[in-house]
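Missing here is one protein chain; the remaining ones are kept as they sit in the complex.
Lettered A, B and C in written order, each chain numbered from 1.
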């Protein structure tokens, strides 16, 4: 299974990622992760910042995809940092650097990114976005996954003030679950995937 | 834009794909496509059959991802065949072969696949699945996107009879749309993404 | 609060219903219940069968609405029967009769219904539907809430064989939940609300 995990480009089962502590879960689940990665506009050589990396699931799949690029997995929780390192090792993602510390402070020493994913912001969403909007390369993609109305408003306000182009995808996903010999759907809580870039996003 | 499309691994805007005829749309929209690709378990060297390829959007993004592999885009509609060819050329997917004809008949001459995606079945879902379940390599992934209750039942019945492991993801997605200075959500019709394999899928 | 519950026609908070046992929940949650009641086509004098009544939440709200009608709450679980009785008493629904026993057997002695809701079938969905399709009055409405793919297929097959008109509403609902000072959405698992009648339902 670890071999499969290593060579499969993305779409790994959530269970393949060691959680930060027993019983906790991957935050960005497989199908939401797939949408997130799609919005990041990854190329082979992408430099990605993964802010609030959690168990590193987005960082690792992005690193598999951008195999000649590099991913900086920024995480301030010590247990999560250990989980990311273990997951990078087991799932063969040598092009991930784990950055232990708080955004936006630790972003200062990193190279300018082609893409930025914010999965967690530790209460500093606006200040992180302000730094990201300065540092992201001109044609780069910013993706922020938001579970709360407050963060959604905060991020949209911030992008608007900077006159960035943005769009938001509301994701409602349910996966089958066997109960006895029946198959019901178990819902994942809705997530707002906010995509932004410095350029105008064309309207459909 | 065509350059960006060429080097971006996946997550291309739907508008980048020339439709089969003016006014028609990509069937598997960007975010559904991302989930679909995630379930296909792609590797660098994957041989993929894309059955009912439509405009080739899944074929082309899979080909970008499995850059050392090969994608067979099977499509019986003559206009769609031309659209796929044009899209492969413009979006630089030299490792896609367009197979003009009907499944399951045309599958006979293709190499055994590591992954199969069925996006359209032209009324022959069961017979296609029967061939696919014989030809798919043992650890391979089968993904079927289904919009109707009848096809969902038919596919699930077929997989059950063959004792294949399967799971289904119900995808409800809505994307922001600007109206005047406001932002509303426009829903994409729900899609059932059915994933199957010969081996037991572990229950969560 | 019990006073409010008594006079409010429907839309009662789920917490107002005593569950069958501590820690268990109302199966048909408020918003799904509202959709269910809407599909039942209730009139003031409706005779309703509520098959698999659970905690009686649908029965009681239907009884409040059809105040000159009567609701038969059919339930085979002894604890649930007690919960329904307690809820009917506390929430002032004198026009609910609790029928302890199994459907379709216990349906024999009940008056022909104007509307039937099936919230649970104890493994006898087809035989219940067969009886209901004979006994439901010609212009009556049948509503079946389904959580599993197997029951959905079984019910649709049954309605098709009887050439009944049917439509199905897929309900994905999420409600805000406070976490600290933030507001996230907690999803309710998807439910299929299947509505049927002997007459042709007009297509939109």
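Quick note on the criterion: a contact is a pair of C-beta atoms (placed from the backbone, for glycine too) under 8 Å apart; a residue touches a chain by one contact, two chains touch by 3 or more.
Please read all numbers here as calculations on a predicted model, not as lab measurements.
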item: Touched by the hidden chain, restricted to displayed chains; value: A, B, C
item: Touch criterion as defined above, residue of C:30, C:70, C:102 or C:151 at the omitted chain; value: C:30
item: Where the missing chain touches chain B, by residue; value: 147-151, 172, 174, 176, 179, 181-190
item: Residue numbers in chain C that touch the chain omitted from display; value: 4, 7-11, 13-15, 30-31, 33-35, 37-44, 65-66, 139, 167-178, 183, 185, 202-204
item: Hidden partner chain, residues of chain A it touches; value: 149, 152-153, 156, 168, 170, 172, 190
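Simple rule for what comes next: only the chains that are shown with their structure count from here on.
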item: Same-residue or different-residue interface between chain B and chain C, half as cut-off; value: same
item: Centre distance in Å when chain B and chain C are each reduced to the mean of their C-alpha atoms; value: 39
item: Between chain B and chain A, distance of the C-alpha-averaged centres to the nearest whole Å; value: 24
item: Contacts with 2+ other chains: residues of chain B; value: 168, 170, 172
